[in-house]
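One protein chain is absent from this view; the other protein chains keep their places.
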Amino acid sequence: MAHKAALMPLACFAVLAGVFAMALLREHNPAILPSALIGKPAPALELPAALKGSKGLTPEALTGGITAVNIFASWCVTCVGEQPTLMQMKKDGVTVLGIAYKDSRENIALWLQKHGNPFSAVGLDEKGRAAIDWGVYGVPETYFIDAEGIVRHKHIGALSMQDYTAKLKPLLEEMRK
Amino acid sequence: MIIELGHFALVFALLLSLAMAAVPLFGAHRERESWMRLAKPAAISISGLVTISFFSLIHAYALSDFSVRMVVENSHTMKPVIYKIAAVWGNHEGSMLLWALILALWTTRLVRQKEIPLPLQARALGVAGLLQAGFLSFILFASSPFQRLEPPAKEGLDLNPVLQDVLLAIHPPVLYMGYVGFSIAFCLAAAALIEKKADSNWAGILRPYAMTAWIFLTCGIGLGSFWAYYELGWGGFWFWDPVENASLLPWLAGTALLHSVAVLEKRGSLRGWTVFLAILAFSLSLTGTFLVRSGVLTSVHAFASDPLRGVFILALLGAMTGGALLLYAFRAPYLKIAGGFRPVSRESALLLNNVFLFTVLATVFTGTVYPVILSALDLGTVTVGPPYYTLCLTPLLVPFALLMGAGPNLAWREAQLAPVLKKLILPFVAAAGLALLPGFLRSEFQPVATALIFAASYIGAATLQELFTKTNRFRHFRLPASFYGMVLAHLGFAVMLAGATASTAWKSEETLWMKPQQILAFADYDITLRGIQAGLGKNYDFDRAQLTVATEGLAVGTLAPEKRWYPGAQRATSETGLLRDGLGIVYATLGDADAKDPLRRVLRFYFHPFILLLPLGVTLIALGGAVALLRRKRGEHGA
Partner (left out) sequence: MKIISALFLLLILSLPALAVEPDEMLKDPALEARARAITHNLRCLVCQGEAVDESQAPLAADLRKLVRERLLAGDSEKTIETYLRARYGDYVLMTPPFSPTTGLLWAAPLVVLLLGTGIAFFFIRRAGKEG
């Protein structure tokens, strides 16, 4: 009995150390929060057009094909870095929609002119309320929606070409099936 | 050149520590006195070498040597000298070197211990050598502060004004003296397990080390809390942040250890448990280090994290704690059970005290580690915020207080409960009265606050009553130092609990726009905004609000909160205005200006009644520990 009791601390520690090792191996960044929307239908999207003469965002935009919803802003420095990747995605047949977060129409227009416009439509979220509906807590963030309108993946931070080729392209392939 | 010298010194220290681990342990095993005696010069040399290493780093920072990468990342020529030096340990690499230095110094203290059997000392130092080898290799292979930058930078990168603060500068060294101090208790515990012996003698040797470490840790935690209070701008002093919890856990284990070792020293009982606690305290220091530096947790405190470092620290933790617990599993059954006691006795009370402390420890530990566990097992993420801790821990406080009041009154071995309970009626009633009083005065009944004030008052009253009795109505003062230590520490805890409860339950808060000459009626005060002054400080621009505070026509003082802009660091900070009134503090922060009317500003006021009881309580606790250390002869038992 005494011997068994003396083993308890070691056993507990071993379990704990194992869990810590797993936590390390996952290379999990605790600052990145998993999305609560994964596997659920995308939030209703109703935003006015950010660019003059083009359409805004409506719920229909999310059905009928794989869509990437990218939340960005013209004042966001890191967003510039992901424009090439978004352009590539557009070339690969993904419909890329944009939500401009707390921005102004003039700045958006200038920015897209300068850095390229991969978006089929851009909605203006002036107050940031739509972003809250999507569980956004920083820019940029990108959501991947399948043809049925279900949110399949959320990418936090700028989408690098590496992220796209390594992780997202396979995911998009899977989503097409 | 000097940095390289420091680097080499550390390498030599590592080699020596390996020798210090192997030779004395082997010597104790083979009873070779000369080998056991080798520990002393080894330890002293290691201390010297690590000191040289540390000073080489100070040298580089003090002279702003921007060919050293750490100096570039953490310093700036415009920083005042004291903050340049504090920057040495304001980052991961430097702080690990500070850790190693403090470990070396504590080990040297163990070397100079008198009246310790040589084999025990040799074994403890051997284990200490293992610990040092572990940390020194971590520094040398995974966290080297000695890296050069080629070509050297022209200027440093960090001029963060928030870090240029005296309290913040001394906070890490004080804390490390605590964390690392428990390593000696750990080494002594390991040595006891190797020898299969942990008797009253051993307890007497261990106690001052545990006590000193605990005092430093108490002060370190207090300093951190106080800094948070005046710097962070909303008057909070404890946030149950993972890093704060990481400092609280070894403190809780240390408190339990101090109580347990007292039983062991006095009565020879609780051997296995005391040895376990000694292992636990340092293991929690290590676990805290892991959690904070590995990147598995987010925290406002966390250093820039690196999973590779996390792996190394986890390996160290596994080897040290795992090793010690393995030793415990096999050797603990050999520790003789001695010193019987009856169900009603001081020993029982102290054992129950340990149960409570361990429950608090387990709760804080679970709350801190739970998010890591869930995410490691891919079960999502949760936040374990302050409400969890307050909900789980508050109910424990009243029964704990009742125990704290009764315990010191119980005799060792066998006590009578009835007379003790009768004696405690007076403090009980007094505490109840005191606790219900605020409810009447404020015509607002707050059940939780009342319960906690009762707990605090009860502990205070019972402790004072015990002092009264033992000194024979304050006539006879020749009592053991440990008794006075207990009185001070328990009073300190009561005072701290009262302060924390009162300042939280009865605080006032107001946020509003104010213009000059406007008067605000706030919590029995009249606060007038005299004006907003703009100006230039040493390396910042500021806006300062001048406020006068009066109560019933009588002036109480002034408040001068500021908003500062540091162009060098491109940062804005908010400096709070604090005004002490009795035991309370009036607290003000200055907010934004109205775009249309620059003289109209947002001002935020808080009033924290009785908050000074918090630092007072912490000071009394630390003082109690210090007093308990003043024992003339070992072998003189506490009351």
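Letters A and B mark the chains as written, and numbering starts fresh at 1 in each.
Everything below uses one rule, namely that a contact is a pair of C-beta atoms (placed from the backbone, for glycine too) under 8 Å apart; a residue touches a chain by one contact, two chains touch by 3 or more.
Keep in mind that what you see is a predicted model, and the values were worked out from it rather than measured.
Across the entire complex, the residue among B:Ala22, B:Cys392, B:Ala432 or B:Ala550 in touch with the chain not shown is B:Cys392.
Of the candidate positions A:Ala6, A:Val19, A:Leu37 or A:Ile145, contact with the hidden chain is made by A:Leu37. Of the options B:Leu308, B:Val382, B:Ala411 or B:Leu630, the residue whose C-beta touches the omitted chain is B:Val382. The residue touching the chain not shown here, chosen from B:Thr77, B:Gln147 or B:Thr366, is B:Thr366. Across the interface with the omitted chain, subunit B contributes residues 233-234, 236, 239, 241, 269, 298-300, 305, 337-343, 347-348, 351-352, 354-356, 358-359, 362-363, 366-367, 370, 374, 379-388, 391-393, 396, 511-513, 572, 574, 589, 591-592, 602, 604. Interface residues of subunit A with the unshown chain, by the touch rule above, are 29, 31-37, 43, 75-78, 102, 127-129, 132-135, 137-140, 156-158.
The definition used in the following text is that only the chains that are shown with their structure count from here on.
One simple way to say how far apart two chains are is to compare their mean CA positions; for subunit A and subunit B this gives 41 Å. Residues of subunit A that touch subunit B in their complex: 2-3, 6-7, 9-10, 13-14, 16-17, 19-24, 26-31, 33-34. For subunit B in complex with subunit A, the residues that touch the partner chain are 272, 276, 279-280, 283, 290, 294-298, 307, 310-311, 314, 317-318, 321-322, 325-326, 328-330, 332-333, 369, 371-373, 375-378, 380-381.
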